[in-house]
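Only a part of the assembly is drawn; its chains keep their places, and the rest are absent.
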Amino acid sequence: MQTLGIALLGCGRMAHVYGPKINTHPGLRLSVVFNPNLASAERIAEQYGGEASSDLDHALSHPGADVVLVATPANTHLEYVIASAKAGKPTFCEKPLDQSLDRADQCVATLKQHPIPFMLAFNRRFDPDIAALQKTVRDGGLGQLSFLMSTSREPAPPPMSYVKSSGGYFVDATIHDIDLMCWIAGERPSEVFAAGSCLTDPEIGEAGDCDTTMTTLKMPSGCLVHINNSRRCAYGFDQRIEAFGEAGLLQTTNQRDENLVRWGADATEVHAPLKHFFLERYDASFSIALDEFYCAVTEGRDPSCTVQDGRDALAIALACDQSRKTGSAVKMEWS
Amino acid sequence: MQTLGIALLGCGRMAHVYGPKINTHPGLRLSVVFNPNLASAERIAEQYGGEASSDLDHALSHPGADVVLVATPANTHLEYVIASAKAGKPTFCEKPLDQSLDRADQCVATLKQHPIPFMLAFNRRFDPDIAALQKTVRDGGLGQLSFLMSTSREPAPPPMSYVKSSGGYFVDATIHDIDLMCWIAGERPSEVFAAGSCLTDPEIGEAGDCDTTMTTLKMPSGCLVHINNSRRCAYGFDQRIEAFGEAGLLQTTNQRDENLVRWGADATEVHAPLKHFFLERYDASFSIALDEFYCAVTEGRDPSCTVQDGRDALAIALACDQSRKTGSAVKMEWS
């Protein structure tokens, strides 16, 4: 089995997600950990392996760095992706690509000039239930597709500092649902309509953002897509997808760590909470995404989630936010 | 127990629904059956009881006719309601009120001049699961409401003759979901957006109608409503409602006559079909609606589903159809 050495850029939360997963993958190892702050890089390197560096060029040209994993703060993804592409390294980039469509377009252009195997980590595509749903749909198991529906609700709003730098709820969160819906449908919307409310914390509304949204995507085939998102969910991280077509319906269901059923005088119930949040619910999908990147690079093929996918999901999320703000549907054209 | 004699107007399918339910209700009996075609009236009277008549005045002034049940073709509901109101008889009217908003407004006005106990039979409000959901929401069991969602899919499209006289899919079918959503939320939308496709039969599209719709209602409170309707559903009559709020989620589920679970080498499955269509799925709700009317009249109070509710649901359904045709959201104002 071929071994790929990784240059990990970034030392925040996602470094702690990918670190252990790199170490349990039989074909991956951590070669170098880069952070502008050397102390941070050293802490990650000590915990998960590799050499620590605060010198980007050194990290990208490190002899053990066969591939690059970009897990830096979201607003810096692009600069590192472009540096990595210019260094000619196959690159795996945490989502989102960027919050600016112009910058995302520049990135697409740069990657055309410097073609490398590139994967944007929309990890939820690799969740086993969602992947099985998508495969059934794309293989024609539902016949003509009528509806796609995604329910994605978070336990509680993030801190206001996060909200303010997130690019807005659509760009921060709905983008996951948008990517999944387009990937499952196999097409991009010709028109979007979105409505948003601020129900959890007035400060979110004062910042021009919302915490409760419903989105409709009209697909060229006639398939209609519904997405609902909420930054508040009393019973945890609610993640459900429905695909409905000519031949029937597919549903993914919520997951728990314990499933004991309790029949009492007052109710029949399951006490145990849902998988807490995205790191728990989609734990497997991070590993499988990493393995997809490994396989694509070692097999010499393109990874299954492209820079164009990331750029398009951003364009749709921005159109949704525009629709929410104007109260009008927004038409989309694709070249 | 007080007995109310009924003048039944109309001898079509709904007469066969209400006939047996009148006969098993301990306080109701069929006194007179009216139809312009006497032979039809005689067949119904023979089967379910009462005197047959083709003379409307005779039927409305019949000494045994304490109340009137309007179950005539949908486009004639209004004229019979108005006649019954002028005769001063408490009146139970099958949905819809009418397909024309002008005529519905005239009916509201007439009933103001001739006040009678009047009930528009949005029977699904009386389904035990939906009623329990609505009661929990209105009693504050979910706290602040964020989302209402209604899935309503029919096994197969009706004949084209029905489609053409139905007033369009929103007025014919979505109106049920609209009424339920407004009743559960306790408010009417400030804006609607709807999208529609024609996926089952091109003739429906050629007639200017659609068979696959997604509707968004924005409520003044910030609650967002989603409705999806399809005239085709491979697995039967799919009827599910979700209410999501601050304190959690309520879901109604589909129903079957048989629930045997089969675990085999290839799948764990339930073979039995869903309750076939609205007469089977909502069978209990027709009886309970009739009983609500009986109780309201004998207790001297207004029935719980008013002419205004019928008029408002129609207005919203028409706005949805307009939104579908124009591609723009439609604002709604309520006096």
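Going by the order they are written in, the chains are A and B; count residues from 1 in each one.
The definition used in the following text is that a residue touches a chain if its C-beta (ideal position, glycine included) is under 8 Å from a C-beta of that chain, and two chains touch if they have at least 3 such contacts.
Because the structure is predicted, anything quoted here is derived from the model rather than measured.
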In this structure file, how many copies does the full complex comprise, given 2 in place?
4
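We take it that only the chains that are shown with their structure count from here on.
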What whole-Å value do you get for the distance between chain A and chain B if each is reduced to the mean of its CA atoms?
42
Can you list the residues on chain A that touch chain B in the complex?
144, 146-147, 149, 153, 191, 193, 195, 197-199, 212-214, 216, 218, 222-226, 228, 230, 232, 234-235, 238, 244, 246-249, 327-329
